[in-house]
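Missing here: one protein chain of the complex. Every other protein chain is in place.
Order as written gives the chain letters A, B and C; numbering starts at 1 within each chain.
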Amino acid sequence: MNTSRIGIWLIGAKGGVGGTALLGLTALQKGLIDKAGLVSELRQFTAANLADWGRFVVAGHEIRRIPLAEAVERFTAENRMIDPKLVAACRGELEQIDRRIRPGTIRNVGQAIAALADADLPQEKSPREIIARLRGDFQAFLDAEKLDHLIVVNVASTEPPAPNPPPPSWSELDAAFDDPQSTLPASTLYAIAALGAGYSYVNFTPSLGSAPAAVDELARRSDTRHYGCDGKTGETLMKSVLAPMFARRNLQVLSWVGHNIFGNMDARVLDDPANKQSKVVSKDRLVREILGYAPKTIVSLENLPDLGDWKTAWDHIHFQGFLGLPMTLQFIWHGSDSILAAPLVLDLIRFTELAHRRRHVGPMPFLASFFKSPYGVSDHNFERQFQMLEGWVGIAAG
Amino acid sequence: MNTSRIGIWLIGAKGGVGGTALLGLTALQKGLIDKAGLVSELRQFTAANLADWGRFVVAGHEIRRIPLAEAVERFTAENRMIDPKLVAACRGELEQIDRRIRPGTIRNVGQAIAALADADLPQEKSPREIIARLRGDFQAFLDAEKLDHLIVVNVASTEPPAPNPPPPSWSELDAAFDDPQSTLPASTLYAIAALGAGYSYVNFTPSLGSAPAAVDELARRSDTRHYGCDGKTGETLMKSVLAPMFARRNLQVLSWVGHNIFGNMDARVLDDPANKQSKVVSKDRLVREILGYAPKTIVSLENLPDLGDWKTAWDHIHFQGFLGLPMTLQFIWHGSDSILAAPLVLDLIRFTELAHRRRHVGPMPFLASFFKSPYGVSDHNFERQFQMLEGWVGIAAG
Amino acid sequence: MNTSRIGIWLIGAKGGVGGTALLGLTALQKGLIDKAGLVSELRQFTAANLADWGRFVVAGHEIRRIPLAEAVERFTAENRMIDPKLVAACRGELEQIDRRIRPGTIRNVGQAIAALADADLPQEKSPREIIARLRGDFQAFLDAEKLDHLIVVNVASTEPPAPNPPPPSWSELDAAFDDPQSTLPASTLYAIAALGAGYSYVNFTPSLGSAPAAVDELARRSDTRHYGCDGKTGETLMKSVLAPMFARRNLQVLSWVGHNIFGNMDARVLDDPANKQSKVVSKDRLVREILGYAPKTIVSLENLPDLGDWKTAWDHIHFQGFLGLPMTLQFIWHGSDSILAAPLVLDLIRFTELAHRRRHVGPMPFLASFFKSPYGVSDHNFERQFQMLEGWVGIAAG
Partner (left out) sequence: MNTSRIGIWLIGAKGGVGGTALLGLTALQKGLIDKAGLVSELRQFTAANLADWGRFVVAGHEIRRIPLAEAVERFTAENRMIDPKLVAACRGELEQIDRRIRPGTIRNVGQAIAALADADLPQEKSPREIIARLRGDFQAFLDAEKLDHLIVVNVASTEPPAPNPPPPSWSELDAAFDDPQSTLPASTLYAIAALGAGYSYVNFTPSLGSAPAAVDELARRSDTRHYGCDGKTGETLMKSVLAPMFARRNLQVLSWVGHNIFGNMDARVLDDPANKQSKVVSKDRLVREILGYAPKTIVSLENLPDLGDWKTAWDHIHFQGFLGLPMTLQFIWHGSDSILAAPLVLDLIRFTELAHRRRHVGPMPFLASFFKSPYGVSDHNFERQFQMLEGWVGIAAG
């Protein structure tokens, strides 16, 4: 039996998703909660020998100074539905994790995110200096905790789209790291810091991360793995099961309108049109790609601070059936964003750890079902994506 | 190229589903409508050499005397959304079909359906006499139209559940046909009349039909095929894509409430608690079988004559995620029941005709995706059921 | 300035509504919450000299032994949205109130309610003995606390409809009190005990209470006042503002369907068809009485324990406009039943106390806006009912 200790490094460790994942991981390690919401705990993955929760040790980067335990308490008070006793029971562990959280970087993250940062973040001149610092943080954690491997997961706020595409090859990209004018965003610098050192990297956000071909090249050169992007938690998950239904029944979708209202920090950042753009593109493309044609679509994301972490999505799907008749499906999804996302982050870490043991190199398309925009996978049918996961886990297990 | 003519025999030919299927088939034969709503017209089935619409000739049984064209006109006026010009353009063909519709039987169909029948239906003493008459009607149609094969489809109103199960073997069942007290319902008599003569039989309703093992035995003995039951058109179709989503994400469904309101003849018949029972059982079982546990469920079907053929379903799904948090999905489906069902009836006929050419014998589980309660298939995951259809068609085509 | 102390006597003091009202009253007395949800705190009633929260002292009847503070804690944990710190801050006061709660009666309350009662309730033979005991409880409380007046409010579970109507005059009713077979339900016995002693009585439930003419006669003879019935909190409140809108616009309502799902103790009791009947009648009549004609209506109430105190109502209103066109309004109301009801109980107490000071005798129709079935008022238009309240308060103030 494998008993090595595995490092988790969360970028944005004190945000809603990060904090909830850490609260949940602690609660799992202490046996305080059941397995609801965790894909990796499904019966069909029992034989896969996934790592026990107790084997993970956490650290991370963050741009705000607020103590982790306090961030989690604020979040849970605002959420109103999380049992405050659970938070109290995990306070000690959260404080311990907090000591391992280091200052992040706000390089090219856009105005909305930069405004959230505390004043005393290190301000390096060039991408190369930032990468060096981040990698130093990783290494210190591995050394201190005597870890076998590190899995870096980006759960930070969504950056605006990068103004120009990075060069296609690693050598060109690497050559530009000394340019202080580089527009490479933080998410990609973290990915490079992780992958170049042979660690695994997962991008749970729509930010650029490890998407560029040059970064994938780096991962392959380093015999490591990466994947993303943009966790599929609510409205888009619904789209990825409903759009195939319309397709299979030859019901022509005329229009698909999706209005999302929510009020957490993510909402505040997405209130900036630049950042919102990244998210809307990711949410909107899917329906078109599943159906194979382009119905009229609208996707809106709106910040209503009174809703806190609770997101309500109203989707209105107008479709045409036999004899040309128009009909309508509407759905209203009411969920807590962080509560839906956090277990997926933990699942991704467990499956990535398995991929590490299996020496998988490059992108991990078998993780497509977790993402709105899975790297290199154009099939957005959720059930078929899930069958890819079952297949990959099964082959390995068999 | 195959150019034989194939007979379609609709039981309940003048009902909402039957009439809409006949209007639609005529419109397809005349090139008046496009392919929306027809599964068999999907790109992935192009290579399968399914029969052209022009090769089908229609007849049927019915318990009401109203002229078919008038029934279709009434229905479309009530529906309000179907183009009256389309009906006018198909009137001549509907009148021709009408001449081939024969009086059906109301043996053991329950009070609610019997009340819809006109007074002068033949009243045979025993099941054997009824079967003989029905089979005579089939034969006369084949002879008159020089048909190669006949596909009998039950689209009549839902019968109440049969009071006692039929005997398990064909010889025992056959032996009981002279008993005037037999409780065998009409839907099963039609199935026996069809299958015993080697014709194909499809049960689109929750009625008993060809479900008994003894009837399946008859089908196999006669080298023919059959399938059912209960067409999956709206709310239950949604359940068969949403329940797997909750299962794959390990989100625990606490309760699933489904309220259906509609006002067509089906609704009137289902207002009788005996008939409603058959339908509710069929709609309710699915969620439990997909999830593998039994959340609290409510299914209601209510007759509101002002809604006509338009059915609105409101489903409220309460589920529990990570850290035990309750969340909610609601959907509102607004569709025309007959418009959703009719194309599936035509699809089933085409796929059954292909099965006939391929000499398939017995139940046709590859048609499971069309049914709420597919005979012999316990997997209700819509996508996986659809893959079975793709697989079967593909193997044959390949 | 009036500084007398006023007694509140809650029947069903430990139920969801009762417990929430007591938590809220305590929180108001301690200045821990703001005035949201309290009608009597609206600006237009400032001049009316309503009693300060600090002037009320509480006692009550209850059929369960569970400590009040524990009942409130259980309820708030189940509700999930109430701040647990608020409950902790009020614990001491709730324990004090608990000492003044006496065992109630389950005479003719139906099987569903009787099943909730603890075993050791006093079991008197005749209504007269019960009334005497209840009145003794009231008197002891007034004496002990030196109170000027007592306002008795019924917030207990809904009884089944009484099998036969009580006699129309007080003398006849009084004469029957020694009959051990009397079918008079508990709610009416409490009302008689209160009104006969000159106290005010308010029936917040659909139970019989003070509805009989003979009980009204008693109230007038005793120079006191009473009102009911059935607090208007959610779906029915919506009906009382929406139905007038349809009426004023001459939009013909074809059907009005209302499905209510919830899971508190009220829901459990209403799961018994006998008890449900009282509630459905009260909820259903209103639309018909506002519109002046009878559209097809459906009202369902369903018990889903997983929803706890949160009630979701889905209403589907199908209406016909100009040129006969059908259109649809749907609403989904998601509220906590007890949280909506509790402040209205407190408001009713304050307005009743004012009526007592103004020496109002008999029914209090100016309180109609609080009730689904206001005694003697057939105008269910919420705005006009509210204007009656404004008018009555204003005349007194002016």
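One rule holds for everything that comes next: a contact is a pair of C-beta atoms (placed from the backbone, for glycine too) under 8 Å apart; a residue touches a chain by one contact, two chains touch by 3 or more.
Only a predicted model underlies this, so the values are computations on that prediction, with no experimental measurement involved.
Residue C:Gln330 is the one among C:Asn49, C:Ser169, C:Gln277 or C:Gln330 that touches the chain missing from this view.
Summary of contacts with the chain left out: across C:Arg5, C:Arg135 or C:Arg384, the touching residue is C:Arg384.
Interface residues of chain B facing the missing partner chain: 80-81, 84, 332. Hidden from this view is one chain, which touches chain C at 20, 23-24, 27, 33-39, 41-42, 79, 81-83, 86, 237-238, 241-242, 244-245, 248-252, 320-336, 339-340, 342-343, 369, 381-384, 386.
Residues of chain A that touch the chain left out of view are 80, 254-255, 257, 259, 261, 296, 298, 300, 302, 304-307, 312, 314, 316, 318, 326, 328, 330, 332.
Note that only the chains that are shown with their structure count from here on.
With each centre defined as the average position of its C-alpha atoms, the distance from chain B to chain C rounds to 50 Å. Chain A and chain C have Cα centroids separated by 50 Å.
The mean-CA centres of chain A and chain B are about 44 angstrom from one another, to the nearest whole unit.
Chain A has residues 81, 332 in contact with two or more other chains.
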